[in-house]
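Omission of a single protein chain aside, the complex is shown with its protein chains in their original locations.
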Amino acid sequence: MTNSNSAPEPTVRRRDFLRGSLGLGAAAALAGCGFSGDTPAPAASTSPSGSAAPSESPAAKAVIDGDLVYFNWAEYIEPTVLEGFKKEYGVKVIETNYDTYPGMLAKMSSGNQYDVVLPGARFVEQLRNQNMIQRIDKAQLKNANQSFGWGSYFDNPWYDPNSDYSIPFSMYTTGIAYRKDKITTMTGSWADLWNEEGKGHIYVLDEADEAMGMAALLLGLDVNTANPDDLAKIKDKLISQKPYLRAYSTDDINNLAGGNAWIHQEWSGDFLNFINYTAEDPKIWEYIAPKEGMPVNSDAWVIPANAPHPGTALVFLDYLLRPENIIKNIEYLGYPLLAQGGEATYAKMVEGRPSLAIDLKNIDDTKVYRNHTPADTAARDTVWTEVKAS
Amino acid sequence: MAATTIATEAKTTHSTSRRRRSVEGKPFFAVAFTALFFVLLYVPIVVVILFSFNSKKSLSVFGGFSNRWYVQFFNDEGLQSSLRASLMIASIAMVGALLLGTMLALALERVSSRPARAVGTVSLVPLVTPEIVTGVAALLFFTGLGLKLSLVTVIIAEITFSISYVAVIVRGRLSSMSGEVEEAARDLGCTSWQALRFVTLPTIMPALIAAGLLVFALVFDDFVLAFFTTGVDPQPLSVRIYSEIRLTISPAINAVGTCMLAVSVLLVALSLVIPRLFGRKDSSLDLISGG
Partner (left out) sequence: MSTDLQDAVAATLPGAKRQSATRTRLWGWLLLPPAAWMIVFFVSSILIVVALSFGTVNANGRPAFGTSLANYQALMNTTYLTVFIRSLVYSVTTVVLCMFIGYPVAYAIALHGGKYKNALIAALVIPFFASYLIRMYAWSTLLSDEGLVNQALHTVGFTDGVQFLNTPGAVVAGLVYGFVVFMILPIYASLERMDIALIEAGKDLYHSPLRTFFAVTVPATRAGVLGGVLLVFLPALGDFVSAQLLGGPSTFMIGNLIQQQFFESQNQPLGSALTVVLMLALLVFMVFYLRATQRQNRET
């Protein structure tokens, strides 16, 4: 596929932002709370259904009840899909963007009211536990059968039992991208990131979860381990890698395009995006699904408990689940959307590259990144800091 | 004290200090080195300007002239609102820093009590503090008070760290201006306030212009402080640039860079021209370089 793809080219890719280093994270995370250490109060009083714990209140009905206040990554929905929604239902879409998940959390906690938000899986769990999102009544969605009931893993995902509070949207895996014309000694394992031929041209993702997860899988450990012995082994493994590395970077598309990278720990969606839109010669690039396993992550739509127009939100989610919209979004994003209508589209996009194929019925959820206790988070974080600083 | 003041005065007003004859014999090394330095300094500038007109979406292959990136820049609502935000922040910060910095400079130059000297020293600290420290301090200050981060917090932070520049530049000008002219005015019946308005301020006007333009340019380009203190949309342009650079291949960035360069050329030219409109011979650049 050449660069002349007719779909509008997304200039911003979601995955590029999935690291906390863009400033808005901590900044917004601290806003509006001082350092009292209190849990942010769920804005229960402003929920349209009033009264007790918002998650218990009767779910909204799928009727338009105002404009859509939309909170998401930038350019994460195909533009004509959004336009189509505005025209068909005669509502405005008021869009704000976040560029880190912690930033998203903070804005939601500081009293801002949104109708739909798209958190990552881990954060859906956090939002549920903090009673910040409302139950979604599937019966309200005519197209619910696109997402549910056909055997997808996401009928009952790890972060939201029975997907009661969320509608799954997209997912990605993490593997290795490499240049066939420069490297001939790949073995299909995470150990390829220590490849001699590629020494000095290898990149690892600058994210604690991804780097440590990769080392954990290579060592046969759990990707989420916080066991001190495990962590020590992971740390040594990562430090042993440094002489081979060019850099830690999440700029995985630019690194491939710039010619500095011959082997790159890579997000599946970004790889697809790169070869479809940017690569000068897509044929020299290959993507490996390492045999020790690939980390898997996903995101899902939620409706905040204090949403001003939950009815419109439901209509919007239903609209997104129409097969034609699913297809448009997949082509725009390059990620497999977690809906039946899109499987064929995605399969066609990754034709000839089986390592990018995703089977929604068989998701290995031992490889997802989960939430940790504060102590475990600190322990893992110390390892990452020490690796980067050494 | 008076003697050295007079000597300094003589120097600054005497023409030889401005049009000194050069040292005999031009050392080849220094001149050639300087030429090489300027070439290296301007290489990325040339690259940025050239590739801002690139018809291809590439940063290493030039495909021919096109203004598509400028069109994209001017049509990009996000970049435009960031540009407006940055211009607003820089303007307000310039005014605030000028006001407070000038007050500080005037006070420090004329008052020699210990508290005044302490304030003077403290006001110089931001000049030598790494931006990460000032960024962290500003971030924690606002969030510790439970304030939401916004353009206001960015402006407050920028003013705080620009006051030092204004104070240094204005003090430089004040110290070479003796207090005797003010004294003369007051002997002739002016109040302190009138002496300030009609004598001191006009005399330091070039310094104010230089300091104002410097602050505007520094704040407009400042990235670190804005990075830490920006909360909600729209982000200042420098933070947007940082995000774009780290995440995408963005030739439109070259268009942005060229525009910023044009603005800075304009500002520097202004700083040279405006003092001459006031009939002053010394240039504001002297004040920046001498500050």
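To keep things simple, chains are lettered A and B as they appear, and every chain counts its residues starting from 1.
By definition in this document, a residue touches a chain if its C-beta (ideal position, glycine included) is under 8 Å from a C-beta of that chain, and two chains touch if they have at least 3 such contacts.
Only a predicted model underlies this, so the values are computations on that prediction, with no experimental measurement involved.
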Touching residues (missing chain, whole complex) on subunit A: 19-23, 25-26, 29-30, 33, 35-40, 102, 200-201, 208, 242, 245-248, 258-260, 374, 377-378, 381-382, 384-386, 388-390
Positions on subunit B where the hidden chain makes contact: 11, 17, 20-23, 25-27, 29-31, 33-34, 37-38, 41-45, 47-48, 51, 59-60, 99-101, 103-104, 106-111, 116, 119, 122-123, 125-133, 136-141, 144, 156-157, 159-161, 163, 167, 179, 183, 186-187, 189, 191-193, 196, 217-218, 220-221, 223-224, 228, 238, 241-242, 245-246, 253-254, 256-257, 260-261, 263-265, 267-268, 272, 283, 285-286, 288-291
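In the analysis below, only the chains that are shown with their structure count from here on.
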Subunit A and subunit B: spacing of chain centres that average the CA atoms, whole Å: 41
